[in-house]
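A protein chain is absent from this complex, but the other protein chains hold their places.
Note that the chains take the letters A and B in the order they are written out, and that residue 1 is the start of every chain.
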Amino acid sequence: MRQLRRMRPASAYIDQSQFDREMAAHFLSGWVGVGRSEDLPETGSFVQRSIAGEKLLLVRGPDQIRAFHNVCRHRGTQLCSQGRGHFVGSIQCSYHAWTWGLDGRLRAAPHFSEDDGFRLEDFPLHSPECAQWGGHLFVNLSKNPAPLEDGLGSVMKKFAPWPMENLRIGHTICYDVAANWKLIIQNYSECLHCPTVHPALARLSHYMTGDNEPATQFYLGGTMKLNDGVKTMTMSGESNRAIFSSLGEYDRRHIYYYALIPNMLLSLHPDYVVSYTLWPKAPNRTEIVCDFQFDPVEMRCPGFSAMDAVEFWDLTNRQDWRVSELSQLGMNSLSYMPGPYSIREGLLAAFDEIMIKALDGV
Amino acid sequence: MRQLRRMRPASAYIDQSQFDREMAAHFLSGWVGVGRSEDLPETGSFVQRSIAGEKLLLVRGPDQIRAFHNVCRHRGTQLCSQGRGHFVGSIQCSYHAWTWGLDGRLRAAPHFSEDDGFRLEDFPLHSPECAQWGGHLFVNLSKNPAPLEDGLGSVMKKFAPWPMENLRIGHTICYDVAANWKLIIQNYSECLHCPTVHPALARLSHYMTGDNEPATQFYLGGTMKLNDGVKTMTMSGESNRAIFSSLGEYDRRHIYYYALIPNMLLSLHPDYVVSYTLWPKAPNRTEIVCDFQFDPVEMRCPGFSAMDAVEFWDLTNRQDWRVSELSQLGMNSLSYMPGPYSIREGLLAAFDEIMIKALDGV
Partner (left out) sequence: MRQLRRMRPASAYIDQSQFDREMAAHFLSGWVGVGRSEDLPETGSFVQRSIAGEKLLLVRGPDQIRAFHNVCRHRGTQLCSQGRGHFVGSIQCSYHAWTWGLDGRLRAAPHFSEDDGFRLEDFPLHSPECAQWGGHLFVNLSKNPAPLEDGLGSVMKKFAPWPMENLRIGHTICYDVAANWKLIIQNYSECLHCPTVHPALARLSHYMTGDNEPATQFYLGGTMKLNDGVKTMTMSGESNRAIFSSLGEYDRRHIYYYALIPNMLLSLHPDYVVSYTLWPKAPNRTEIVCDFQFDPVEMRCPGFSAMDAVEFWDLTNRQDWRVSELSQLGMNSLSYMPGPYSIREGLLAAFDEIMIKALDGV
């Protein structure tokens, strides 16, 4: 079997130390998807995100959205316990009342004076880099990161026909999956399992129509062709939503499945978009937030419902999480030996390579 | 106190590393009791067991019972989540449909072809050794283990008068005990505690009548004499079950308590058998499955009930688990110093020796 590549050893999926290194290599230093800019509707709006244990506040200031570490610069107190909310003009620590502007600059620190050598400008909130693309928000916790475009430029170009920035979330589902985050991505990156695992999906698209783009260190993905007579991915294959008018012929007949490394899955349909953010919590546990996005014009139409798409993908997702969880369980066995990848699992072997290389420097 | 042997240090009962070494020495390489063959009534029947974290499927094929690791040879997926059930002719992975016969041979692997160098015969299910004695099933996870008879031959001979293979389970109780597995065995191996802990038992048999056989590395055990007028171990000392006709005079008046190392306790009575399998889950936690076995002829009699034996042993077992749990708790103290064994705790000192020797090679 010289020709066939093999899975990675179990340690890649079950060891805490491996997991910690991955968190450092990908989540504490890469561009991490953290949701949609519409989550922050107005000045002062904030959401809290936890990246590899780091609590971050995403705050819309009058000029731009910023990310702040949720930590007081005085005694290390967590500034905010809420998952989302609104800061009225400033951010104040509840312990000794240190107060910052929405731009992260310290405005007040009672009983600290310049006479003692204290300077307000020395204690801004720590603020990692923040970027946006197509309405998606990304944060990068490393110092001086390369721009988001450096890695995702070609994806941005490829997906330009979808009016992503204008879309709005119609439904959100949160999953708690007992599987390694990489198993989720690997499951997303092959459709060899579709006939066995996804009978509903198999009625809409044939798994042999899948076509992959060569992987890069920043993303991997491919397409599947809709069967004749199928308009989009819903339980019926039908939809009363208009197809995005900016799409060309090919894009109207294919679904795009792209994994943006490390934590964002992007599924583009002719009439809606699904984005997933993956939040690894342990080697064997990943939280997944799944946002369904639609054209706001359609959403205002009488009779609009997100549920035909939601129902289909909720069913399909749960099937995927289930087999991913079974893989996670099986890999704990001392009898596990890396098995062979078939020729239809090429993206998985490529993903393995990317993951191995990324840990070299950590 | 030169004459008296001492307990082992607390580390033997509370350290994770010691526990891990014991799992390797005894559970991942010895003959482990896994239940009764009657648990698998027909071809295709299976039960799942977890030995030191290893998930095993015990499957009755048309010819014999086999043990399989519950792991797909393709991507490591767990094949089966149920505790017991029935395979219809084959075992199929739910992820990519790899399929094995009940003999463990791979029959199908979609999209893998001989052209790529793939051969079905290279991917049988991993299958550890399985053995039976008296209707009890044993599995050995080591490669090329010595036969079960090598260790238990003399016990098999001694217990030949009991028609164990023909007996059937009349009742099962599962316990979750917050004590080290060795404390359970040590508690089982002395009756010095009986006057204090077991008033009901003390009415049926005097603790000073206990008589032990010299221990071997494979088992330890002894007998207790029933008081005059007591027929068997029940709450009343009475029973409407017939005594096994194959028993000699001595065996009709004594109860045998044997611990088969590492995980099976076997209590032989004149009219029934109780077997326990011990499933260590952590240094301070052991699950125990307790099966009460009776003559099927008796079980078909009107008025048969297992409950007189069950009630007695459930009470007695819970008393034993309670004091074992208290010992586990006490050993966590920094003040714990190994105390002396009395002359009536000789099997415990012998068991300690066996345990210490067994870890030498691990």
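The criterion applied here is as follows: contacts are C-beta pairs under 8 Å (C-beta built on N, C-alpha and C of every residue); 3 or more make two chains touch, one makes a residue touch a chain.
Please read all numbers here as calculations on a predicted model, not as lab measurements.
Set against the missing chain, the residues B:Leu120, B:Ile173 or B:Leu192 yield one that touches it, B:Leu192. Interface note for the absent chain: among A:His126, A:Lys225 or A:Arg322, the touching residue is A:His126.
Contact with the undisplayed chain is limited, among A:Val32, A:Val71, A:Leu268 or A:Ala358, to A:Val71. Considering A:Glu42, A:Asp63 or A:Asp116, the position touching the chain not shown turns out to be A:Asp116 (whole complex).
In the full complex, chain A makes contact with the omitted chain through residues 28, 53-55, 69-79, 81, 94-97, 110-112, 116-119, 122-123, 126, 141. Listed by residue number, the positions of chain B touching the unshown chain are 1-4, 7, 10, 192-193, 195-197, 322-323, 326-327, 329-340, 342-344.
As a convention for this text, only the chains that are shown with their structure count from here on.
Centre-to-centre separation of chain A and chain B, using mean CA positions: 48 Å.
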